[in-house]
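Just one protein chain is left out here, and the rest sit where they should.
By letter and in written order, the chains are A and B; residue numbering begins at 1 in each of them.
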Amino acid sequence: MNIVVCIKQVPDVSDVRINPETHTLIREGVPSIINPFDMYAIEEGIRLRERFGGKVTVLTMGPPQAEAALRDAVSMGADDAVLLSDRAFAGSDTLATSYTLSMAIRKFGSLDVVICGKQAIDGDTAQVGPEISENLQWGFAAYVRKIEDIADGNLRLERLMDDGYDILNVRLPAVITVVKEINRPRLPSLKGKMQAKKMAIPVWTAEQIGADPERVGLKGSPTKVWKIFTPEFKRKGERIEGEPRAQVDRLISEIRRLGIV
Amino acid sequence: MDYLLTEEQLMIRDLAAQIAREKILPVRAELDEKEEFPWEIVRVMADADLFGLYIPEEYGGMGMNSLENCIAIEQLSRACIAVSVTFAASGLGAYPILIFGNEDQKKKYLPRIAKGQSLAAFGLTEPNAGSDAGGIQTTAVKDGNSYILNGTKQWITNGGEAEIYTIIAMTDKTRGARGASAFILEKGTPGFKFGKKEKKMGIRASATRELIFEDCRIPAENLLSKEGMGFILAMKTLDKTRPGIAAQGVGLAQGAIDEAIAYARTRIQFGKPIISQQAIQHMIADMVTQTEAARALLYAVCKYMDSNPKNISKESAMIKLFATDTAMKVTTDAVQIMGGYGYMRDYPLEKMMRDAKILQIYEGTNQIQRNVIGLELIKEYAGKKEKISV
Partner (left out) sequence: MALLVCKEKCTGCGVCAQTCPFDAIDIVNGTAVIKASCNLCGACIEVCEFEALQMEQIEAPVSDLSTYRGVWIFAEQRGGVLSSVAMELLNEGRKLADRLGVSLSAVLLGHEISAQASILVAHGADRVLFVDDPALKDFNDDAYTAVLADLIRKERPEIVLSGATAIGRSFIPKVAARLGTGLTADCTALDVDPGKRLLLQTRPAWGGNILATILCPSRRPQMATVRHKVFKRADQDERRKGEIERRGLNGISLDLKSQVIRTVEEIENTVNITEADIIVSGGRGVASKENFAVIEDLARALGGAVGASRGAVDAEWISYAHQVGQTGKTVCPKLYIACGISGAVQHLAGMQSSEVIVAVNKDPDAPIFKAATYGIVGDLFEIVPLMTRRLKEMLEGTK
């Protein structure tokens, strides 16, 4: 099976703090990590290879430092890596990003599965996976929580729905996005880390993937960020003081007064 | 302090630390409580390629040496030395094969150990032979193409869980110290049984069992090296593995320091954190200085050992002695810093103090280590004619 896993290098948003004066993000000292949901995608790709044979390539679109994320994925066991990097890609929204990734995916030749994480923890849109499937006109399933089998040119899988799950047959080649329930990502191995260190990772530019300049980067992004601000959580904020017994009584009387109970 | 490790050594350090943090730390209390063997973590370490660090590449290992092995043991030990001794003791069982095995033996056993598929163990100690290793009574009698083993080994780490055992037995009682030989033995061999699992003060997740040989027949090709080489083989093996125990001490001490300082920073008494009290600062200063000294000596001894000098007994004994005495003192002081909380089983420090004790006892008690150092010094200074000779 030829598998491509799309990953993204993101800042560790759980570490991010807001500057209380300028209401902007404090980025110093925030480490860059592989988007946590992509770890499950990488692990699933490796497991598919272990089950059905083949090759796993990790792909990312990003600035040059995104290479570190690719190497981390190789140290887990991915066979190959490609970095898509070009000034022309700057300012891409999800439409432009998915177009760019699709053009790169086309360059790989015959593939069976493209795996993405459910969403990226910085953008949080969960749009790139489905948009790639549309660009490639491949079969698609979102929120896959288990891959049961591959048979007759179909992927049989479980897709999470709001009230349960569906069992789906998706025609190959297919794009899937995966959720945390699907597996537990492995740690890197020492041999993997060494291979990752040595590996030459090719950088593909817009020209190399034959991208239409009108469809990448800022030009190819219909959505624009107009404004950024910090959310404000303002509440009445009453501290109920006293001994636990008194605190509980006061709280209960309040929620009764409000008619909730 | 930066020890200017190579990139590969840093990779090993980071990977072992990640395993300690993500896989060992969350379960160490439960493993200790239930005295449960850490099989899942063994699998994680195997998948990470750690078991074969010191085994040459031609036998499926990573082709590295003592320093790399000790770096891994040190990081694992920061979380739990019951887990790190499981790892280190497998090395103890493998080293005799590595150092003294013939090509067939190395090809047969080392790859399995390197991949973490089979754990190894080393059997020397007996009920009547601890420090006095020469007093062992297990016999190996030649019978045609086999040897027949009879006797008991006591307190063997990984006993019952390991598949590959290197055993020291007497082949010729009349020759005294030259009368012992070393053998490779596999679990499941008829006549090879295990006694009960010991209930210990500490390192409770580590399996410690008796090995019982009752007319246990093993093929002659399982003899390591030649008859009579048993004690030499054992001593050379222990010389090699003592730094691993020292690494346990350094890691354990560091783990205790990290917990104690974190506590001292947040524990408010008399209106301020206790770390602002000089008494606490002095204790921590001593703990950290001694641990750093142990670490620096450990890395220096490993580097020296990896350069293959003729005799490393003195240095090996020194670091085992120093690092393990340090670990005992540091963990005890760490409990003291944590006060009442340090004594409670809900917090990790009492386990660390219980665990530390064994480090001063196994792989040669610290009293024996001092003997070794003393005797080596006598020999060394006998050869010196001048003062301040280099």
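One rule holds in what follows: contacts are C-beta pairs under 8 Å (C-beta built on N, C-alpha and C of every residue); 3 or more make two chains touch, one makes a residue touch a chain.
What you are looking at is a predicted structure, and each value in this text was computed from that prediction instead of being measured.
Peer 1: Going by the touch rule at the top, give the shown chains the omitted chain contacts.
Peer 2: The omitted chain makes contact with A across the full complex.
Peer 1: Among A:V4, A:L48, A:I147 or A:L168, choose the residue that contacts the chain missing from this document, as touch is defined above.
Peer 2: A:L168
Peer 1: Touching the missing chain, which residues of chain A?
Peer 2: That gives, for chain A, the contact residues 11, 13-14, 16-19, 22, 24-25, 27, 63, 87, 89-91, 93-95, 98, 119, 121-131, 133-135, 137-143, 156, 159-171, 174, 180-181, 218-219, 221-231, 233, 235-240, 244-245, 247-249, 251-252, 254-255, 258, 260-261.
As a working rule, only the chains that are shown with their structure count from here on.
Peer 1: In the complex of these two chains, what residues of chain A are touching chain B?
Peer 2: Its residues touching chain B are 186-191, 193-194, 197.
Peer 1: What part of chain B is in contact with chain A in the complex they form?
Peer 2: The touching residues are 7-8, 11-12, 15, 18-19, 22-23, 44, 47-50, 53, 62.
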